[in-house]
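Only one protein chain is missing; all other protein chains are in place.
Note that the chains take the letters A and B in the order they are written out, and that residue 1 is the start of every chain.
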Amino acid sequence: MIQNLPYIAVALLIIIGLYATIFKKNLIKIIMGITILESGVNLFLITLGYRKGAVAPIYTNLPEGTKVPQSLTFPVPQALTLTSIVIGVAVLALMLAIAVQIYRKYRTLDVTKIRRLRG
Amino acid sequence: MLERIFTGSGFWNPLIWLIAFVVSILIVLILRSLGRPGFKREGDKTKPFLCGNIKDIETISPRSENLYWGFRESLKGYYKVMERFHSGDIRDYIFWFIFVIVLLFLMEVL
Partner (left out) sequence: MIQHLPALIIALPLLTAFLMPLIGRISPTFRKLFAFIMIFLVAIIGILLVHEVHSKGIILYTFGAPQPGETTPSSLKIPVRIIFEIDGLGAFMVIVSIILAFTAMFYALPYFKEERGLDRFYALLFLLLAGILGMELTGDMFNFFVFLEIASISASALIAFCIDRSETLEAGIKYLAISSIGALFFLLSVGLLYGEYDALNMAMLAKSISNTFIDKMALILILGALLMKAGIAPMHMWLPDAYAEASPPVTLCVIAATQASMYGLLRMIFTIFHPSIDIAFLPALIIALSLITIGIGATMTLIQNRLTRAIAFAGVAEMGYILLGVGTAMYAGIKGYGEVALEGAIFHVLNDAIDMGLLFLVAGSVYLATRELDMNNLGGLARRMRFTAITFLIALLASSGMPPMNGFASKLLIYESTYALNPILSIIAILASILMLAIFVRIFYSVFLGPELPNLRDARDPPVLMLIPMLILSILIIFLGIFPSYAIDKLVDPAVRSLIDAKGYVSAVIGGG
């Protein structure tokens, strides 16, 4: 059970993120929802690479008597997560920048009113 | 010139099509030349007949909205649904995306 806790957290984060994107009306809250969704996916990647009691795979800084590679965590998911975080920051920055411009034009962030493109 | 593509049940050769096209145009031209040679495009013969006192007949033309009016009128119910479907609301976009994934998931599990 306790080993599965991170996966439950992942599921919760993804569900919260999706809930926010589908049911919230404020554009900023939708953007927050996307960011929470992204945190969920990142946590999932991190959890994949974790082993119980393992240390970070930094060869120059290993504690005495570490078994290589049995007691190291997987480095690949961490590299993936770092890349994904960087991409996530770019997406977040661009979305917020566009949201600011949208507020200037529409004078609102209510997505039920930001819909000139329809039909 | 074997410019044909086989589709399994037949083939498509654009060159044969072009030849057929040219031949049919020739037939049309021959038929046209059989017409009355003395016809003159003068007077009001070629103008459309309109009753009533309409001025500026040259500038009146149906606008884009009015074209295919009958088609739209007969499919009014469908288009009403479609306009509600294309609401322009960003949450609907995300909802339909999640909907398709959940649909695929449920179809697989059940």
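Definition applied: contacts are C-beta pairs under 8 Å (C-beta built on N, C-alpha and C of every residue); 3 or more make two chains touch, one makes a residue touch a chain.
Predicted, not measured: the structure shown is a model, and the values here were computed from it.
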Query: At which residues does chain B meet the chain that is not included here?
result: 2-5, 7-10, 12, 14-15, 17-18, 21, 58-65, 67-68, 71-72, 75, 78-79, 82-83, 85-86, 88, 90, 92-94, 96-97, 99-101, 104-105, 107-108
Query: Residues of chain A in contact with the chain that isn't shown?
result: 14, 21, 27, 30-31, 34, 37-38, 41, 44-45, 48, 76-77, 80, 83-84, 87, 90-91, 94-95, 98-99, 101-102, 105-106, 114-117, 119
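Just so it is clear, only the chains that are shown with their structure count from here on.
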Query: What residues of chain A sit close enough to touch chain B in their complex?
result: 18, 21-25, 27, 30, 111-112, 114-119
Query: Quick one: in the complex, what on chain B touches chain A?
result: 83, 86-91, 94-95, 98
